[in-house]
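Structure below; questions to follow.
Only one protein chain is missing from this complex, and each of the others stays in its spot.
Chains: A and B, in written order; residue numbering restarts at 1 for each.
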Amino acid sequence: MELLKRTIRREFWYVLFLIPGVLLFTLAVIVPLITGGRYSFTNWDGISRKLTYIGWDNYVHAVRDPDMWTALGNTFKYAIILTILVNILALLFALLLDSYLPLKNLFRTVFFLPSIISVVLAGFVWSYNYSQGFPKLLAYFGLDVTSPLGNPDYALFGLIVIAVWQGIGSPMIIYIAGLQGIPGELLESARIDGAGAFHVLRNVTLPLLAPSITINMLLVLTGSLKVFDLVLVTTNGGPGFATEVITTFVYKTAFSSFKAGYGMALSMIFFVILVIVTVVQVSIFRKREVDL
Amino acid sequence: MHRKNRTQKIEHRIDYLFYSAGYCRDGTLGSERGRSFRIDTRDKGEMEMKKKLGLGLTAALLTMLLSACGSNGNNKEADSPSASASASDEPSTASASASASEEAGPVTISFMHFKSDVTDGVAKIVEQFEAANPNIKVDVQPVKYDDFYTLLKTKMAGGDIVDVFTLNAGSQTKLFHDGGYLEDLTGKDFMSNFEPNVLQEQATDGKNYIMPLNAGPIAVFYNKKIFADLGIEIPRTYDALIAAAQKIKDSGKTPFALGWKDGWPLGMWIGRDFPSNTVLVDKQTDFFDKLEKGEAKFADNPATKTSIAHALDMYKYGNKDQLGVDYNGAVDLFAKEEAAMMYMGTWPLADIQKKNQALYDTGMGYFPYPFSNDESLNKLEFNPDASLAVNSNSEHKDAALKFLAFMSSKEGGDAWVKNTNTLSYVKGAIADIAPAVSELQPYFDNGQLYNSQMYITTSIDWSSQFTQYVQKVFFKKATPDQIIKDLDDWIAKNHK
């Protein structure tokens, strides 16, 4: 009996502890989400005071909207290429910086530095470099280049380069930490057995680095699916829709085309996609860990 | 021991996943978590070290989030500044007359405008107003045009009151009027400072909800020296324009400076070439009305193909990297005298003057863009730019209307012209903005002006769509026929 009372008192405190967090969360996320969800069933234009409920029309419309599929395609293309590139480069840098190298702290700082700059700034600086800086620099070497952002074939890649520049710092640090967690004796004994550097990398380092790789892949992927600022400030979806991603598409629909209701429906769909991607990731991850 | 670690590890990894799955921001979570099990199994010193490591990781992750994820975008949404200046408590004397009685204390009105290319100029005009009206303070909020309407809309929808703001005549005005945000200005004293036909042009449903403010020609700047060296006359027809472009290209110079990395220069051009051809050449006078209702098709309008062909010409004779160079870059090309022509309003003049005084003084001219081969149709495009509106919910309507009255006075009109390098609609305001512009004088004198924006009677945002689609044609990603079909499909799902 006494025990029960104590337990209840304890739980009471725990609930009390939870209240401020839950309140804030409700204010910032739950209430707006519900309101937004409500708008997704209306034809609200984003400004007028009248709302008309139109049922699932916005959702039906969205599924049939080829522009949404283009935007989704671009989003995934961007996210997947970026994830692979960032991870390869971050791993490469980590391996280089993990070896004995003079000034490696300095280099680490340099590679990390771009990640602390706001995306708005990075986009601003880079689009200027693309259109003026690089062409003028390469002209000294007799090369004639134009901004990748001006060509639909390269624009997405141009964005990816900026994202790599900004995004490599953290995965690199994680890889460095991962590498340092690998026992030196293991590498040593592999080398004594006569394994070449590449062989050691493939058969010892990479498998032991698997957890870091998984984490980095997941982080970059989920992050890049939600890319927004970068696209908006550098290409705004152009040229010719080549860089239109789902978030910018939602944004434009809701704000430029006066279709807030439809925009809300699109973002709800995107929300569901994010949830699915997350769940899939989690399950793949679980499976892999079991396999290990 | 080993085995226990393994299970724990798995558990932690799963947590990682959860974290990571969420936001980029929490990426760090993962490392933090992963670390915690090691803390349990290792000695204290190492624990310290690991803690620090974790911290580092988190910082790292965080930044990654910041960069890779775009989490909460920045973007440009939302709102404008404008402090909804409800600072003073005085009762709102909502009488709508311009010559309102003096109000007691100083009143602050908010004024949000999209002439951010001339921020300092507008600020000077406002200072002049404040000097004349010591009881009124104006909180000026300049916003880039690309973001202006988004910000204004968010604010309005959120119940925020901007007292005075700029609007474009036409669909934007209609939208805000429909939302019930615009004070009716019809018949106010100060409106008599404008020509009746101008007021009529800017009316919505027969009433004036906006006061015309500034206007300007949109035409083609050209480099006189390049034209003279190649023996080129000012082209009066479209074919002559392209022939001139060919000559310039053959001589190794760039015919057109295009800053199409920014959306608006291309949009501005299409938004004029297309309606001009639609209405004046192909006589499809009700095309935009029908578009609004979903009854018209781009496929049935011959002007669609004309404009696409024109766009391809522009692209062909443009500077290289047409869609990689932005507006500033294009102005630079023209100012450097590398490009011979530039289709633009008067706003780059100040910049050109800064960069190449000689060119500004005597080296450049300005001619109407010949959208057709019929010389008599190719008048000078002269468009209203910003107009002013007063919020019907303003608590300081009197002050707001006084501000409009000032802007419509001769003094205000002159101040506008002087400080912003664009023309004013105010009767009798000076019109002397730059040497190049005086070349257009005959068109003004003979009344050979037109305003293609009047034809666009729909609020459907077809021009940004057209702008994006036509870029596909530039890069051979689609044929003109395909994009015409795409445009019609897009209209089909977007008409009212």
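A few comments on the model shown:
The rule we apply is simple: a contact is a pair of C-beta atoms (placed from the backbone, for glycine too) under 8 Å apart; a residue touches a chain by one contact, two chains touch by 3 or more.
Note that in this section contacts and distances are computed from a predicted model.
Missing chain, UniProt protein name: "Carbohydrate ABC transporter permease", from among "5'-Nucleotidase C-terminal domain-containing protein", "Sarcosine oxidase subunit gamma", "Carbohydrate ABC transporter permease" or "FAD-binding protein". For the chain missing from the display, the contacting residue among A:Val60, A:Leu101, A:Leu143 or A:Val280 is A:Leu101, taking the whole complex into account. Interface with the hidden chain, as seen from chain A, comprises residues 9-11, 13-15, 17-18, 20-22, 24-33, 35-37, 39, 46, 93, 96-97, 99-102, 105-114, 116-121, 124-126, 128-129, 132-133, 136-137, 165, 173, 176-177, 180-184, 226, 228-229, 247, 250-251, 254, 260, 263-264, 267-268, 270-271, 274-275, 278.
Chain B meets the missing chain through residues 15, 18-19, 21-23, 25-26, 28-29, 32-33, 36-37, 39-40, 46, 49-63, 65-66, 71-84, 116-117, 119, 139, 141-144, 147, 154-155, 157-160, 327-328, 331-332, 335-336, 348, 351, 354-355.
Heads up, the rule we're going with is that only the chains that are shown with their structure count from here on.
Interface residues of chain B facing chain A in the complex, by the touch rule stated above, are 9-10, 13-14, 16-18, 20-24, 27, 30-31, 34, 53, 56-57, 60-77, 146, 149-150, 153-154, 156-157, 175-176, 178-181, 260-261, 263, 320-326, 329, 459, 461, 464, 468-469, 471-472, 474-475, 477, 489-490, 493-494. Listing the residues of chain A that touch chain B in their complex gives 45-49, 61, 64-67, 82, 86, 112, 114-116, 118-120, 122, 127, 130-132, 135, 144, 146-153, 163, 166-167, 169-174, 177, 211, 214-215, 218-220, 222-224, 226-233, 236-241, 247, 251, 255-258, 277-278, 281-282, 285-286, 289-290, 292.
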